[in-house]
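Supplied in structure tokens, the structure appears directly below.
Of the protein chains in this complex, one is absent; all others appear in place.
Order as written gives the chain letters A, B and C; numbering starts at 1 within each chain.
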Amino acid sequence: MVGGGLTSFIGPVHRKAAGIDGEIELVAGAFSIIPGESKETGEALYLDPKRVYETYDEMFANEKKMPEDKRIDFVSVVTPNHVHFGPSKAALENGFHVLVEKPIAFSLDEAKTLREIVNKTGLILGLTHTYTGYPLVKEARKMVSEGKLGEIRKVYVEYPQGWLSTLLEKSGNMQASWRTDPKQSGMGGAIGDIGTHAANLAEYITGQKITEICALLNTVVKGRHLDDDSSMLIKFENGASGVLLATQVAAGEENNLNIRVYGEKGGIEWRQMEPNTMIVKWLGKPMEVIRAGQAYLSDEAKAFTRTPAGHPEGYLEAFANIYRAFTKAVRAYQPGKKTDYEKFDFPDVEDGVRGMNFVQTVVQSATSDKKWTPMKDV
Amino acid sequence: MVGGGLTSFIGPVHRKAAGIDGEIELVAGAFSIIPGESKETGEALYLDPKRVYETYDEMFANEKKMPEDKRIDFVSVVTPNHVHFGPSKAALENGFHVLVEKPIAFSLDEAKTLREIVNKTGLILGLTHTYTGYPLVKEARKMVSEGKLGEIRKVYVEYPQGWLSTLLEKSGNMQASWRTDPKQSGMGGAIGDIGTHAANLAEYITGQKITEICALLNTVVKGRHLDDDSSMLIKFENGASGVLLATQVAAGEENNLNIRVYGEKGGIEWRQMEPNTMIVKWLGKPMEVIRAGQAYLSDEAKAFTRTPAGHPEGYLEAFANIYRAFTKAVRAYQPGKKTDYEKFDFPDVEDGVRGMNFVQTVVQSATSDKKWTPMKDV
Amino acid sequence: MVGGGLTSFIGPVHRKAAGIDGEIELVAGAFSIIPGESKETGEALYLDPKRVYETYDEMFANEKKMPEDKRIDFVSVVTPNHVHFGPSKAALENGFHVLVEKPIAFSLDEAKTLREIVNKTGLILGLTHTYTGYPLVKEARKMVSEGKLGEIRKVYVEYPQGWLSTLLEKSGNMQASWRTDPKQSGMGGAIGDIGTHAANLAEYITGQKITEICALLNTVVKGRHLDDDSSMLIKFENGASGVLLATQVAAGEENNLNIRVYGEKGGIEWRQMEPNTMIVKWLGKPMEVIRAGQAYLSDEAKAFTRTPAGHPEGYLEAFANIYRAFTKAVRAYQPGKKTDYEKFDFPDVEDGVRGMNFVQTVVQSATSDKKWTPMKDV
Partner (left out) sequence: MVGGGLTSFIGPVHRKAAGIDGEIELVAGAFSIIPGESKETGEALYLDPKRVYETYDEMFANEKKMPEDKRIDFVSVVTPNHVHFGPSKAALENGFHVLVEKPIAFSLDEAKTLREIVNKTGLILGLTHTYTGYPLVKEARKMVSEGKLGEIRKVYVEYPQGWLSTLLEKSGNMQASWRTDPKQSGMGGAIGDIGTHAANLAEYITGQKITEICALLNTVVKGRHLDDDSSMLIKFENGASGVLLATQVAAGEENNLNIRVYGEKGGIEWRQMEPNTMIVKWLGKPMEVIRAGQAYLSDEAKAFTRTPAGHPEGYLEAFANIYRAFTKAVRAYQPGKKTDYEKFDFPDVEDGVRGMNFVQTVVQSATSDKKWTPMKDV
């Protein structure tokens, strides 16, 4: 693991998610650039002190020398955005697979560089777009791909949060502070932090790419250095259209990612905060309520549940699903052979590049007087 | 009453709403242009046959001649959109107050003409923007105006329906048929029919006017002659921004008007389909659930309920609230004195003009390449 | 109308409910025993002063003398419980149909007397068990009777309110004061006031009679003279069993009548406070959400809606449904011919007798050490 020291938010989430299924063991880490914190973290995690490193370069160099059945199998990169690229690149170049926090990098160029390395080496890079790990998101994707809703016409995806309603970054909150700092977070604030999740979710469920964007980006809280609010009209490749909004100033909202997709015959509605329930609305028939863990779900959804219906799973399990799919791919990896990402079903380097592309397109649209800005393939 | 024959949808709604409080008695009508239907309707409604007319001109002429305590006090105009202007104008010119279905007219110019007549005569014109009649909408407006949410930052208002997901107008459905006919409905389809309700609701609750619009209008169902789907980014005079969407092709949706308004301190969420419940989200405090009929509500909200909490009121009662407020103004009317619309709290001719202005601005924006189209005062 | 003076709660509810459909006109009343209040009420309701009476005896005597097409067609009795019997009996004996507030009388004996008179005269007596007037309650009854849920096994019916959590009757609240006074309310407090609604709803939906009761009655608030809380185990004639609870001390509850019925294949859940939605749970299939106003409903349910799906109806409309069905029966009434109550579908004198029987059985069970007390046909 790179990053994830004792004060980290996402580090423990990764460790818990990786621990659920008993298939992954954390054995080494460069947890922090704060002197001593890496060591301290390693102790708290019962790690062998010899495998707790001060820098990721040191870790890769050392681990590489160890016998294959002892050394790390892959690296989790859980640092702030501006330190995603460095360790990911170094890991790949040293022959290690990588699971990296979203966004994949600080800029689209960095993302494209990582894609090149992945394509060249054949190594596996996964990205923790957690929300596509939920079983009912899999079910939604399946329903759309099977045409149960008919041709998709409308997509409304929202990610409202409220925690940045005040200038929290000035009060010592570390999570707020790096996320609102363009040097650590990148060119996008809310749009990068959570807007990318919304875009990824919409494209994942519909199987349609966003092709045009008309965006409004705001910095609502005075004194902030990045956008904390966004809304946009979007068009998809099949002609569907919709709305995407991502805001961190919707006071009182927690983490209310939700999506509604309507086709000719009906629509679905899914909310991350009650992730085990999906509403399906039908033209002229009673609404249905689909529940995680039920026998009537598709195999795709069932493969990602651990408990029977009525025993709720949550965020950590969705996160664990990304880990589970990624590590299955890692286990199946054979040097020189191409990995079938579709089969393992986890966000990969292409999603990473697309996310950076999305942020760049939104920022471009937001500063343009023209209504529509195309989101081109890169 | 003008319009509202036996096959009408909205006519009976008006009659039932007007009947609830026992303060209004239907005594005369020109119910239909279909020969004989007016008479038949009058019979079904137990009216004196002498006061059932074939045309509204005949009605106004005749009623005017009757003694003041016998003749009609006001006229309800419940015809399709293109027949709102004529009878409303005629009624006013014959000295009768008017309660007209929304939209007030077929075009902005007609609306402005009605405003001129109202201003000149001092007669009262009410508009059935039903949804602002709900008590919790009053409560929401009150909370905002008292600053309970702090300065308003975000407004999301949606009006998804699904009933026009197919080409229903070709199957003999009368409601679908005039609503999708530019000659009867006007320049806006969904945007005029339901988008105006959404805009009116947003401005009513926030007390802020929409100043700029960036709209996408679609005709999703092939063969249709007007828009059936819209989404737009909107800006308000105080700097708030948001999203408005109105669609009639969200398959499986009924009449799901809803609004979320966020200020610095918290946000409210109200849904027309469960109108007796409003959620209030607070920054750092538990969410609250406000319920219609409760003693803790403001006087403004309490004035518009008939039953105690837990005895649900609905659409007809909201409609009746418009009637009740309008008729209070009518009773208080004194020739030559100005009516204090704010005090009686019902949608009036200004709302009517504003609605037509909104439709015109949206259509203009939708056909423009420029991102923002101003919505100017007219 | 008998009762329903200016300070009455239920009087205005009756008048509004009767006014919605434009089929009933209030023309006469003995509104209060408080001298002058009847007159005052009549004025407020725009009645002909000659038809506003000080006593119901006076009213019946006078109205009877009027020509048939002028005099009242039926009487609504909306007094406190101990004054249901007198005016109902007098009305019937004077040849008027009666719609009486629930409970039908003060005691089972009185109820049986009314039944005798009804049976003898053939006149129509309706009872405002309002909650069976909701369209989705009709739908539920239909689903059960058609066997869609299979044989019924479990019935859970609850009526929690919280408004009597304190000794409200000592603070001048008139509603609380007569309801907790055994001389005005009868032998049952909460059990009579709301428990009877719950029992009626359960029997109406399931089509099964309660045959045995094991009850606990409490007076939770000190100083109160009647029960304010009850819970009981119940058995039905087909072998199903369940729980009925009715309490007025569930602090914070409004009027939360709800029922769940499970059969071999699935179950339904309906809540009065959101009456336009019914959840249907199925063994091994997705839950369904049935909505009032939808085209897919049974004719029985559709006959009792006024607005399309998504335009919520509420308590007054349910109330109006009782009036509508009752007045249809009144219109169809032919002296000497038996009324087919099943066809018109409103609560009648048998429901009234059964309600009194229920109260008496519960009180008997509550004072018994034996587990089960039979509820015998009377």
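In this section, contacts are C-beta pairs under 8 Å (C-beta built on N, C-alpha and C of every residue); 3 or more make two chains touch, one makes a residue touch a chain.
Predicted model only: the values in this text are computed from it and were never measured.
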Shown chains touched by the chain that is not drawn here: A, B, C
Touch with the omitted chain, as defined above, among B:170, B:285 or B:370: B:285
Residue in contact with the excluded chain [from C:39, C:281, C:302 or C:328]: C:281
Absent-chain contact - pick from A:36, A:147 or A:310: A:310
Missing-chain contacts mapped onto subunit B: 279-280, 284-291, 294-296
Residues belonging to subunit A that touch the chain removed from view: 9, 12-13, 15-16, 19-22, 26, 45-46, 161, 253-256, 272-276, 291, 293-294, 306-317
For subunit C, residues in touch with the removed chain: 149-150, 153-154, 156, 162, 165-166, 214, 216, 218, 220, 229, 231-233, 241-243, 245, 247, 249-253, 260, 262-267, 280-283, 287, 368-371
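Convention: only the chains that are shown with their structure count from here on.
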Chain whose Cα centroid lies nearest the overall Cα centroid: B
Length of the line joining the C-alpha centres of subunit B and subunit C, rounded to whole Å: 35
Whole-Å gap separating subunit A and subunit B, where each centre is the average of the chain's CA atoms: 43
Junction residues of subunit C, two or more chains touched: 291, 294
